[in-house]
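As you look at this complex, bear in mind that one protein chain is not there, while each of the others sits in place.
Going by the order they are written in, the chains are A and B; count residues from 1 in each one.
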Amino acid sequence: MTFLQQLINGLHVGSIYALIALGYTMVYGIIKLINFAHGDIMMLGAFTAFMTLTTFQLPIGVVLLITIIFCAIAGMLIERIAYKPLRNAPRISALITAIGVSFALENLFLILFGASSKPFPYHINLPPLSIGPLQITWITIITLLLSVGIMLMLDFFIKKTKIGKAMRAVSEDEDAAQLMGINTSTTISITFAIGSALGGVGGVLYSIAYPQIQPYMGVMPGLKAFIAAVLGGIGIMPGAMLGGFLMGIIESLTKGYISTLWSDAIVFGILILVLLIKPTGILGKNIREKV
Amino acid sequence: MSLLEVKDLGIAFGGLRAVGNFHINIEPNDLIGLIGPNGAGKTTIFNLLTGVYLPTEGEIILTNENIVGKAPYQIVQKGIARTFQNIRLFKELSVIDNVKIAFHHKMNYPILSGIFRFPSYWKEEKQIDKKARQLLDLFQMEHLANTTAKNLPYGQQRKLEIARALATDPKLLLLDEPAAGMNPQETKELMETIHFIRHQFNIAILLIEHDMNLVMGICEKIVVVDYGMIIAAGTPDEIKTNPKVIGAYLGE
Partner (left out) sequence: MKQSIQYLINIFSIIILYILLFFLIQTGILSSYYSGILILIGINIILATSLNLATGFLGQLALGHAGFMAIGAYASAIFTMHFNVSSTIGFIVSLLLGGIISGIFGIIIGIPALRLKGDYLAIITLGFGEIIRIIITNLELTGGAKGLTGITRLTNFHITFWITVVVVTLLYTFVHSRHGRAVLAIRENEIAAEAVGVPTTYYKIFAFALAAFFAGVGGGLYAHHIRTLMPTTFRFIYSVEILVIVVLGGMGSFTGSILAAIVLTILPEALRDLADYRMLIYSIALILMMIFRPEGFLGTRELSLSKLFLNHKVKKEGGKTQ
C-alpha cells in the first residue's frame, strides 16, 4: 500500500477518533472529569444503530438520527444520576464513578446481547473511487465528510450561539458563570448531550468501518480517542480534532510501515513524549478556547 | 559581614521584567520591611530569594555562598525560611506533625531505620516530639498539638505557619503579609510575636506587609519597591516623608 493510501486510511479512522475525542474534551473542559464511560457511549451508539437497522430496517439517515437522540439522552441521564451528586466530592471519587458507569454499561449490554461479536448490517455497495493508484471507499468519503461537517457545525455552535457561549463560560469559571446568571446545571447537561451524541455517531461510523460489534468494543477506541484529546490539549476543542486525526494517521502509518504488534506501544510512546515535552498537549495554552 | 547580600537581582517573565536591580543587605538580627503597592513584585522577590523562581540576573549571597540555582529545599537547609501570603499549611495533618515535618532535614535516621524501627528511630522521634512541643509551647499552642491544622482559627493558622518556618532553624525568616486578614487586636499580638521571635531565636526577619502601622511600628529599616524596582530605602521616618513613596501609593 502506498503512503497516500495509508494516510487516507489514517484520516478515516482519525476522523472517528476526533468525534469521540470531542466528547471527552468537552466534558473535561466543563467539569474536569475524565469520563471513562464515554467509550461505552460509543458502544451504545453502535448497538442502537444495530437494533434500529435489524429490527426496523430503517434507512441509515433515520438510524443516525435515532442514535444521536438516544445517546444524547443517555449521556444526560448518566450525568444527572451518577456525576451530578459528586460535583463537590473529591475528583477521584467522580473518576471512580465514571469507571463504575463504564463497567455497568458494558455488563448491561453483555446481559442483553451476549459476549460474542455481531456483524454490523450496513454496507455501501458502491465500487471504491479510484484516483490513479488510490482506492478510496465510499465509507471513507462519507465518514470524512460527515465528521468534518459535524465539527464545523459544532464550532459554529460553540462560538456563535448563546448556549455555546454559556458552555465556554462555565468551563472557564463555573462560579462566575453562575453569578452571571447562567444555569450551569443545564449547560453541563447540554454538554453531556452533545458529547454523547458525537460519541454515538462515532460508534456508528466505527461499526461501519470495522463491522463487528460487541459490548467491549468501546474500550480501546475510547482509550485512544481519550489519548487523542490529551495529545491535542485536553479541554481544547480544536485540539481534540487535531489529536484525533493525528492519532489515526500515526496508527495507520505504524501499522503499515513498522508493525501491527507494536503500533499501540508507539502510540502510547508518542503520548508520553508529548506529555513530557508539553504537558498541556499540542494546542495547550496557546489557544485558550476551553469548553 | 552581612548575613544576606543581594546584588542586581532581576527576573523577566517572557519579556516582562517583574523585578530588576534589586539589592539589599541584611545583617544578623535585622528587622526589615518590604513594602510597595499591589503587584510591585514583593512576593516575586521572596520567590527569588527562596529558589522558587530562578533569577535571570544577579546574585544572592547567604553567608559567603551564592545560592542562586539551588532548589528551594536546599535554600531552606542553608537558613532561609518563609511563610506564604495565602497560608500553606499541611491542612489534614495535626499541628504537631506540621512542625515535625519542618524538622525533617535536622533528623538523620535513614529510611531502613524508619521502616524497621531501629533504636535511632525511637531516639530521634522522641527528641523531635519534645522539640516540636517546646516550639509550640513558645507560641502557646502546645495544647493544640493534636488538632488538625485546618480546624485552627485563622490567627492560629498564621502562627502555626510561622512556628513551622522557625522549626527549620533559619537564620533569616521571610514573612509574606503575616497580618493579612487579621483584626487590629490580632495584628497587635502578631507584632509582639515578631518581636519575640527575633530576640528568642536571634534571627533576621524580612517582612512584606500592607499594614503600615505594623511596618512602621516594628521595622528599623524599610525598602519600598514599585514596578519591580527599589524606589526608596531608609528608616520609617525617612520613608514616611519620601515624595517618591507618597507618589507611588497615591498614584501620581
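We adopt the following convention: a residue touches a chain if its C-beta (ideal position, glycine included) is under 8 Å from a C-beta of that chain, and two chains touch if they have at least 3 such contacts.
Since we're looking at a predicted model, the values are computed, not measured.
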Touching the hidden chain, out of B:Tyr109, B:Phe201 or B:Tyr249, is B:Tyr109
Full-complex touch with the removed chain, picking from A:Leu7, A:Ile69, A:Ala104 or A:Leu253, is A:Ala104
Just name the one of B:Arg82, B:Arg158, B:Lys171 or B:Lys221 that touches the chain not displayed here. B:Arg82
Chain A residues touching the chain left out here are 28, 32, 34, 82, 85-86, 89-97, 99-104, 106-108, 110-111, 219, 223, 226-227, 230, 234, 261-262, 264-265, 268-269, 271-272, 275-276, 279
What residue numbers in chain B mark contact with the hidden partner chain? 50, 52, 71-73, 76-77, 81-82, 84, 88-94, 97, 100-105, 107, 109, 111, 114-117, 121, 124-125, 128, 146, 164-165, 167-168
